[in-house]
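First up is the structure itself, then whatever we jot down about it.
Of the protein chains in this complex, all but one are displayed in their positions.
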Amino acid sequence: MTSARPYLYLAPTLAVLAAFTYFPLARLAELSLHAPGIGTSLGPWIGFSAYSTLFANPLFWRVAGQTLLYVFASVPIAMAIALALALLLDQPLRGVGVFRVLYYTPVVMPTVAVAALALWMFNANGGIIDYLLHAIGIGPVPWLVDGAWALPTLMIVAVWKNVGYYMIIYLAGLQSLPRAVLDAARLDGARPIARFFTITLPLLRPTTFFLAVVALIGSFQVFDFVNLMTQGGPSNATNVLVYFAYQNGFEYVQLGMAAAISLVMFAMVLMILGALAWAFNR
Amino acid sequence: MIEPALRFAGVGKSYGSARILEDLDLEIAEGEFFVLLGPSGCGKTTLLRMTAGLQTIDRGEIFLRGAPLSPIPPERRNIAMVFQDYALYPHMTVYGNMAFGLRRHGHDRTETDARVRRTAALLGIEPLLDRRPHQISGGQQQRVALGRAIARDPVLYLMDEPLSNLDAQVRASVRTEIKELQRRLGVTTLYVTHDQVEAMTLGDRMAVLNDGAIQQAGRPIDIYREPANEFVARFLATPRLNLLEGTLEHSNGSIVVRTPVGAFAWTQPPRSLPATAKVRVGMRPEEIKISFDVAAAGASLPIRLIETLGSQVLVFADFDGGELTVSIPADAMPHDAQRIAIVPSGSIVHVFDHAGGAALGHFVAGGEG
Partner (left out) sequence: MIRRCASYAVLVAGLIPLLLPFYWMALTSLKPKREVFTAVPQWWPAHPAWDNYRSAWVAEPFAGFFFNSIVVTASIVALQLALASLAAFALSRFEFRGRSLIFWIIVAALIVPVQITFIANFMTLAHLGLLNTYAALVAPYAASAFGTFLLRQAFAAVPRQLEDAARLDGCSGLAFLWHVLLPLSRPTVLAFALVAVVTHWNDYFWPLIVTNNNAVRTLPIGLGMFVGQEVTTDWNLLMAASIFVSAPMLLLFFLMQRHFVQSQLRTGSRG
């Protein structure tokens, strides 16, 4: 059928995506190559000097490093916990549905509410976490106050919020595995742990890949926690690239620099995705 | 001259370089039940879909009551189709399935309701009207598919192997019902199948298709008796046609057809036969006369296998050059027969050209040649 109708039906979606997803990438490039202008207009051309300034800034490297640390620590940890939970739930237990619902609950909470709750629970004064730790003999922890603890605290919050969601995805993956293969392994004498590593895990590769991508894109959610809980501090200890871009754009009003940082972020996402695709599709 | 209900004129269709249908001509009379018979891939379903408008016609034209169909989209052709997989709307009730097309074509609720209920009564599916397709059996679904077509009251029914998904027992009874319904309703019907039995029992007339071309068209019994070529003979034989190498021996105006299993006297051959020629001889299992009195006959063939089908028995015998399949009534089969003798007199022989397969003649063999 060579009519124009399919193109017509696709036009609105493509138009919106072009305007708000693809064109912006070009616009970011343009912004990053010019000095800031007045209002929404561009200043003079400066070539790549915004980038060289950025890469010469030690704060950028610190922020980039913290971002990578955040992603490469919180995502695998959350995925591992999620997989463990999914394995437990992939049995004919009574009340499986109830557990599924309960574990998923943090996922539907707004990040703002989670941030508020976390601020309260990790609070140095009156926070319940410190009290509970004290009850088992561990001293109070300077959660959000100490530069070394702040980022891990945000990681804990993110893991708490997301583990239910990752668990459901793993559960779906587990339930789509061919039972016959696992049964054959049992008959072949493989013990549960061996079966997990030699059969289940490899068969879950597509799911793991999918989840890694989803988690990667989802990790941008960290902005909400940084903005509400630490504002990048203490002393830039929790500054991550997306927050850094936001600061440059809206606090320092350096839109060109913000655009450059955004594109650097995008480049990093692409590289990580590429690495994941290579690793999982060999 | 009466305009035929459906006329195919030089119809052709290609997919890329592959020609599915080539220069096809056919006329179907008003009220006729016409069957298109052929193996998979012969183009019969394509022809049906082109009539429905679901596929375009590349060459030629199809005329419905004299009007060309190409310019009319399928939504407005006033044709109803029964699909092989029934294609019922899973999310609608049986009532909804039958009413949907009527509503889309502009009938109001009262008219639609009357038609749906009338059709449901005709097919005996009234109790199912509130059920959904997944709640009823295959046979019932098929009825609903039929009902959907009948309720539309179209000028033409198209049926695409509607019985192929039914159990064997259900198939036979539904087959009869379809025949009776069509007779009652009197609507022209074009029916596609690969099943020889369906074609023979349902069609007023039929066409055998192969490789996109009509091999033969006419009344089923005529095609059965005098297949136009080897393909048609092979397709209309169960379990399979016996094909033998033969030679024609001419003597005094009559011909003897000599084959590895015997010589058959052709007492009234047509004039235009070639002189001494190699031919292919086709004999249907049920058309070969045999005797178990091998002592009297002299020449006999060893029985390799016997298959009991209930009222009929299949006898497989070896001859020099192949295996012969013969079908006889079960009570004519002795317990301990080891060999059979072919009785030429009374056997029906189909003679085909050795090169092209076209039929040269069909006859009932006379006495010994």
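In order of appearance the chains are A and B, and numbering begins at 1 in each one.
Convention: contacts are C-beta pairs under 8 Å (C-beta built on N, C-alpha and C of every residue); 3 or more make two chains touch, one makes a residue touch a chain.
Since the structure is predicted, the reported quantities are computational estimates derived from the model, not experimental observations.
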Partner chains on view for the chain not depicted: A, B
Contact residue for the chain not shown (choose from B:11, B:26, B:81 or B:206): B:81
Option from B:28, B:52, B:178 or B:248 whose C-beta touches the chain left out: B:52
Absent-chain contact - pick from A:59, A:80, A:172 or A:201: A:172
Residue of A:68, A:121 or A:203 touching the missing chain in the full complex: A:121
Contacts of chain A with the absent chain, listed as residue ranges: 1-2, 5-10, 12-17, 19-25, 27-28, 31, 39-40, 85, 88-89, 91, 93, 97, 99-113, 115-117, 119-121, 123, 125-126, 128, 131, 160, 162, 164-165, 168-169, 171-172, 175, 210-211, 213-214, 217-218, 220, 223-224, 227-228, 242, 245-246, 249-250, 255, 258-259, 262, 265-266, 269-270, 273
Residues belonging to chain B that touch the chain removed from view: 49, 52-54, 73-77, 79-81, 83-85, 87-91, 100-101, 104-105, 148, 152
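Here is the rule we use: only the chains that are shown with their structure count from here on.
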Between chain A and chain B, centroid-to-centroid distance (C-alpha), Å: 64
